[in-house]
Each structure stands twice: as C-alpha cells, then as structure tokens.
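For this view, one protein chain was removed and the others were kept in their places.
Think of it as A, B and C in the order they're written, each chain with its own count starting at 1.
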Amino acid sequence: MEIAVYLAFILMLSIFLGFELINKVPATLHTPLMSGSNAISGITLVGALTSAGAEHSGLATVLGTIAVAMATINVIGGYMVTDRMLAMFKKKGSAK
Amino acid sequence: MEIAVYLAFILMLSIFLGFELINKVPATLHTPLMSGSNAISGITLVGALTSAGAEHSGLATVLGTIAVAMATINVIGGYMVTDRMLAMFKKKGSAK
Amino acid sequence: MGIELLVNLSYVAAAVLFIFGLKMLGSPATARKGNLVSAVGMFIAVVVTLLDQSIIDYKWIIAGIIVGGAIGAMVARSVEMTGMPEMVALFNGFGGVASLFVGWAALYGMDASAFQLITIILSILIGGVTFSGSMVAWGKLSERISGKPLVFGGQRVFNILLILAIVISSVMFTLNPESGIFLYIVIGLALLLGIMLVIPIGGADMPVVISLLNSYSGLAACAAGIAINNIILIVAGALVGASGIILTQIMCKAMNRSLSNVLFSGFSAVSAGGAAAKIEGEVKSMTADDAYYVLEAAASVVIVPGYGMAVAQAQHVVKELQELLEQNGAEVVYAIHPVAGRMPGHMNVLLAEADVSYDLLLEMDAVNPRMETFDVAIVIGANDVVNPAAREMEGSPIYGMPVINVDMARNVFVMKRSMASGFAGIDNPLFFKENTRMLFGDAKEMLGNIIKAFS
Partner (left out) sequence: MGIELLVNLSYVAAAVLFIFGLKMLGSPATARKGNLVSAVGMFIAVVVTLLDQSIIDYKWIIAGIIVGGAIGAMVARSVEMTGMPEMVALFNGFGGVASLFVGWAALYGMDASAFQLITIILSILIGGVTFSGSMVAWGKLSERISGKPLVFGGQRVFNILLILAIVISSVMFTLNPESGIFLYIVIGLALLLGIMLVIPIGGADMPVVISLLNSYSGLAACAAGIAINNIILIVAGALVGASGIILTQIMCKAMNRSLSNVLFSGFSAVSAGGAAAKIEGEVKSMTADDAYYVLEAAASVVIVPGYGMAVAQAQHVVKELQELLEQNGAEVVYAIHPVAGRMPGHMNVLLAEADVSYDLLLEMDAVNPRMETFDVAIVIGANDVVNPAAREMEGSPIYGMPVINVDMARNVFVMKRSMASGFAGIDNPLFFKENTRMLFGDAKEMLGNIIKAFS
C-alpha cells in the first residue's frame, strides 16, 4: 500500500521531469536524441537480468535469456550508433 | 530500508524537476514567483497539523499549535499577497 | 486503509498542482492562474490531512488555523504595494519557524532512529536559519534596521566558529536526544547563524537574499517531511528548494552579480568605501516652467521612473504628463530598469495601476540602443539605475551593473528632492553632466507644476 504511493509519486515526477528535460532541440539533433533515448529505454535489460538469473521454471529462464540478448542489442547498438552519429557532427569553425 | 530508497528517488526527482521548472522568467515576475513559491513552502502546515492533532505530550501539542498558526500565516498570507501582486499586472493593450 | 489511500492520492494530486502552479507562475500570461492552481493544491493537501485518523484532537488545530489565517489575511490585505517584498520576507520567516517546530515536535511521541534524528536536527537548523535570516531581511527592507551592510572585524572567523559549534552540538544532540540542553543550544545557534548570514548584506540585495531564504524554507519543509515521513512535504519542499535556487540565480544575473558576490561582498565593503573617484562638473537646476518649454518642443521623450516615483506616489501624474505630451504630438515611452524601485517589477506594477499601456514599458535593453534619438529623458525619482558611474568609474561599487544610459539623450531632466544619493549610497555623476538639468522637489508636485504650465 505505502509502496504504491511512493511509486505513484516517482512515476508522476519522472514523467514531469521527462517532459521538462526536452525543450527546443535543433532539427539536426532530432535523430541522435531519439537514438540516445532509445538506448536508455534498453534499461529493461536490468529487468531481464533478474529474470534470466533467477532459478525459476525453464520457460522464465528462456524468456529471460532472450530478453537479455535483445535488450543488450538495444543498449550496445543504441549507444554506439548514437555516438557514431554525433561524432560526425564535428563542428569546424563554429563559434561554440 | 526499501522506503529510504524510494525517498531518495523522490527527493532526487523533485529537486531536478524544481530546477527544470524555472527557466527564463522576466524580471517583472521575480517577486510574484518568489512569493508564490514561498506560499508553497508553507506546506509544512500539513506536518504541523499532524503534530498539533496527535495526542502527545503537552509540549508537542503546544509546538504543533504554534507551528499551525505560523504556517497558516505563511500559506494564507503568501497566496493572497501573490494574488494581489499579480492582479496589479493587468495588461492593457498587450498582445497576449 | 480506504482513507489512507484517498489521502495519499490527494497528495499526488496536490504535488501535480504545485508543479503546474510553479510552471505557470514563470510566465506573465499564466502567472495569476498558476498561483491559484498551487493554492488549490495546498487546499487539497490541508483538507485531506485533516481526514487522517492519527489526528484525534481538532481544537488546537482549529485555534491555530483561525489565528494564523486571520493574521495572514489581514496583513496580506492591508499591506501597501511598496511593502510587499518585506511581507514576503516575514511570511517566509514564519514558514521557517513552523518547520522548526514541526521538527522539534517530532521528537516527542516517536522513537526516532538515528536517521530520523538527523533529519529532525536538519529541519530545526534550516528552519531556524530561515526564520532569523528572514527577520533580519524584513527589518532591512522595511528600514526598521539599517540597510547598510553591518560588518565588524573577525566576522569571518566568528562565522566559521559558529558553524563549527553548530555541527558539534548537532552531533551531541543526535547522540543524546533525551537531554534537552543540546536541542536548545542548536536552536539558539541556528537563530544566531541566520542573523550573522544576513547582516553583512546590503539592503539593496535583500530581494536576492529573500529568494535564497525562500529556497531554504522549502528545504526545511523537506527535511521536516523526511523526519515525520510525510511525502507531500518532501516533494513540495524539494520543489521549492530547487526552484528557489534557480530563481535566486536568475535574479543575481539581472543585477549582473554572482550569488557569492551578493552574499559575501559586504565583507570587503569596509575597505572599498573611500576609493570613489572625484566627480567634476557643475550642477544646473531649472524650474518647472523652463522644463515646460523644452518638453513642448520635444518630439520624443523617454520617462525613467525609480524608487522616488513610488515614494511620491507620482504614477498618476506621470500618466497625465504622458497624455499631454502625446496630445502635443510627441512620442512617449517608459524605460524600466529591472531593479528600479525596491522590488523587481515595482515600476511595472505602479504604472499599471495608473493605466499606462503595457506596450509603452520598454526594457532597458530595448531603450539603450536608441537613447541618442530621444529629445528628453525625464528621470523621475531614479538614481542608481541611471548612474553612469556603473559604466565609467571602475572603482565604483556598482561598476559593471547595466544601467539606463539617460546621459546619452539630448536633454536629461532629473526630478528629485535633493542631491542625496539613492539606495546604493553613492554619488551620481549624471547630475553634473552638461546636458542634465535638476528639477529639485517632490516628484508629484514638480510634475503637477509642469502639467499646470501645459494648460
């Protein structure tokens, strides 16, 4: 019961914060920002780890292992692609 | 233990959100904004209520009652003064 | 259980309303509604708290609310516009003391863990500093105590020792929560610290200090919330604490100061005092009739109001003059400095009261680039905000502050009662410039005389 209240607050605050964090983003950054936040959504990997590691039924372990693999692709691939994209914006002669 | 973790998250998120909420504020609004957020900090009234209402020792009740009175001054006075200030910014002929 | 769920969901709703309220307060179009939204949140939070089962005795609560509500409403209603900033300081102090008492009361009736003791002592400390600091700020702003920075030798050392003493007695308290003595010592020291932190700061910087103390009172509420495990106190307190710090920084930026400069510059004031450069030139005064002849011929006029306009309550006469000038075919605008008067937005509020159109109130940055194009700049009870020393005299205490460059207009009329200095307490070379004419007298009377000359 009490925990549900805390969760409600955490959820509410996170959502508001998520809204506030993104303000005016120049068009050039739309794709990297999308890609970078997509990598963050790979956080589900943490959940997958606990599923795959716990000694449950066979099915849960299988599901967990697939989830780990999939989420890892998302995380590793996501961060690397984002970094590659951003690396290409080397700004020669730009003011800042 | 677990509750402390939730509290830590809630605190962290609230602080970040507080930072993000205030962006560029025109100078004319500095005082009302200060006054309005001061009224919100009167939320300690809620804490005072529980202190004053619980049947503890005499001292706690006395402290609680004073706290209720003080916090109520803060809340009522704060919101009313803020509203009076803002009421004075009637914008005739302004675009929006 | 049902009620508890209701209470907690209402707390979530109240927090959402606070968030929206704060956000809306930051933009002119929505500010008033935002204040209302946050008030509704507060109302919800208070009402559902009263439903909580742990409250068994309502009589003291009702007494407290009635007394506090009556005082708060009365004061808020009756305070004059110019007194509002100090009112905010006063209210803020009350919020601080309330958090102090909530933390203190939490000591009784529960077996506090070490963690809780720490949060209790934090809420007492921050609450105490907020209270006494706000009281000093209130005194300085309302001129009950001198607005000058109060400094004495060894102040730094004293403050460091004070903070040390606070840390030690706080630790002692957490180790011996039973013995009241350390508690009283902590409370006393916290109050002393609040005073010590604010007295070295000049009255002109009080708005910034109040904003910072406002942030503290949020943190005090937050600490009290952790102590009594009340989530809405934590969230609302942290929101106010964080947003208050940002607002403080924004205000410092508007004055071209850094926060640490505001907080600690008082210490060096003693030495820098006498170093002002010599001002050369001659003061030329004129009469209302002379002013009329110039204004009659002017095609463009900029009016720069300051604290003196508020003192003289001259805003309505100013508006009259504006209309006469406009009928005479001149363009009239107002140049509003961000810190003109005694609170941000002071001039805007006064002129709005006199029904001056919002469009005519230009910000400093909009006026300065075209200052040369004005035939006349009329300075009405402003002083520091038009002081060219901020631009020209490197030694000056206000050097570097952006000011309205009225001295670059073709003619400058300065209306004030004497050669006295303004809030910052420094001389103004503007009065000695070639193109400046002084109109000595009360702003309202002087404007009245000029208006008479027009008709």
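Operating definition for what follows: a contact is a pair of C-beta atoms (placed from the backbone, for glycine too) under 8 Å apart; a residue touches a chain by one contact, two chains touch by 3 or more.
What you see is a predicted model; the values in this text were computed from it and never measured.
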item	value
Among shown chains, those touching the left-out chain	A, B
Residues of chain A (touch criterion as defined above) contacting the omitted chain	3-4, 7, 10-11, 14-19, 21-57, 59-61, 63-94, 96
Positions on chain B where the hidden chain makes contact	1, 5-6, 8-9, 12-13, 16
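Just so it is clear, only the chains that are shown with their structure count from here on.
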item	value
Gap in Å, rounded to a whole number, between the CA centres of chain C and chain B	17
Intercentroid distance (Cα basis), chain C paired with chain A, Å	42
Chain A residues counted as touching two or more neighbouring chains	6, 9, 13, 16
Shared interface positions of chain C, touching two or more other chains	19, 231, 235
